[in-house]
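Every protein chain of the complex appears in place save one, which is left out.
Residue numbering begins at 1 within each chain, and the chains themselves are lettered A, B and C in the order written.
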């Protein structure tokens, strides 16, 4: 399970990057996990959907009405921002794309839990993030993390 | 998304009932949601797995190591019993099989949220539960609820 | 810390009973814990307030605006019904007064966690609840539980 984290609103370029990342995750045969809303989350879900993959949306609200149209598996938490921690914990690897304070909270928890994080145009200068500058490079990093031994325990790599 | 709720340990008969229910849910083309642990949860997941379906496990612990072997999509919450509310909210319909106090907490929240609940050998005399006595009857009730207009809003029925 | 659980709306008699229980808890020198909203919760908080005691309200919403006027210490969760589990876990002893499905979910989790529960006109026939029929009897039960050795681990009894 690969998490994509980023803001709920974003410009077209960022949306397109998220979409490419989502598509690549699905093409790897992995499951996309995200917060299920708009912006980067929707871009990633759309990409996964286009590649015939699955997109888990861990939603902050009380029902699934907020889920973007490409979420295939809505998990309803009614926990607001506290659902960010669930996105992080449920992901074997995280890809942070751009993002605001919500994304930073997810990066922080991800680093605290020692999750591998790939960063694409996101919060800079965080020790522990593998920074990349294109969706293709992000996917390459994810792929290399997936095949690494330190990704043991992951169902994806088995 | 159809939730199956029940205790984490159970006798063989109950396990087999859960397995039949899980299998039937998958055969309907629905996604199984449960707490991801043993007992009734594992039985339902095994059934879904045998029918080639998907089994979401919303786990109470800090990682996915506790998930039973048939969970195809582990959601990690680290929230203990509070994850019960997420199982209920993420389900369009609930099937309660046998069960202890944890199950009763899920039934209570399900009734509070006006979720349809089918009960198989579970807590008795709760207004709002459709009681049945066999897995086949449980699946029939689920199927009839799925086709009813009051299940609107569900992605499953669309 | 003594938890009082019950519905967010109630008749005058039930409100008055909650108020007496809240007052008694404060007079024991204990801290009242509840869900912080109206009905039984408000009655208990009013009673605690009248006796100069403290009332912790563990609130379901995103800010403290929903807290009843007698909550002295609002804890804001934005977790909806999942906050019920926090009310239970934070209480050394629970007093259930009347109540609907939300209360039943709290009783269930309380029994699962082996918390002592005193029941006043609440869900009947639950093994593990000490049923009483007046606020005075409820307070007597709480007092006796507080002085018992099995309440070890509680800061209140030390």
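One rule holds in what follows: contacts are C-beta pairs under 8 Å (C-beta built on N, C-alpha and C of every residue); 3 or more make two chains touch, one makes a residue touch a chain.
Bear in mind that the values here come from a model prediction, so they are computed numbers and not experimental data.
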Practice problem: Based on the whole complex, identify which of C:25, C:45 or C:76 touches the chain you can't see. | Solution: C:76
Self-check item: Hidden partner chain, touching residue among C:28, C:51 or C:86
Solution: C:86
Quiz prompt | Touching residues (missing chain, whole complex) on chain A | solution = 79-82, 85-86, 100-102, 104-105, 108-109, 111-113
Quiz prompt | chain C residues touching the omitted chain (full complex) | solution = 1, 31, 54, 56, 58, 62-65, 73-79, 85-86, 89-90, 153, 155
Quiz item: In terms of residues, what is the contact footprint of the unshown chain on chain B?
Solution: 62, 78-82
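Convention: only the chains that are shown with their structure count from here on.
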Exercise. Look at both sides of the chain B and chain C contact and report whether the same residue positions are involved, with over half shared, or different ones.
Key: same
Self-check item: Most widely separated chain from chain C, with each centre as the mean of CA atoms
Solution: A
Quiz prompt | Core chain by centroid distance, with centroids computed from Cα atoms only | solution = B
Self-check item: Distance from chain B to chain A - Cα centre to Cα centre, in angstrom
Solution: 27
Quiz item: Counting in whole Å, what is the centre-to-centre distance of chain A and chain C, each centre being its mean C-alpha position?
Solution: 40
Exercise. Give the residues of chain C that touch two or more other chains, as numbers and ranges in rising order.
Key: 79-82
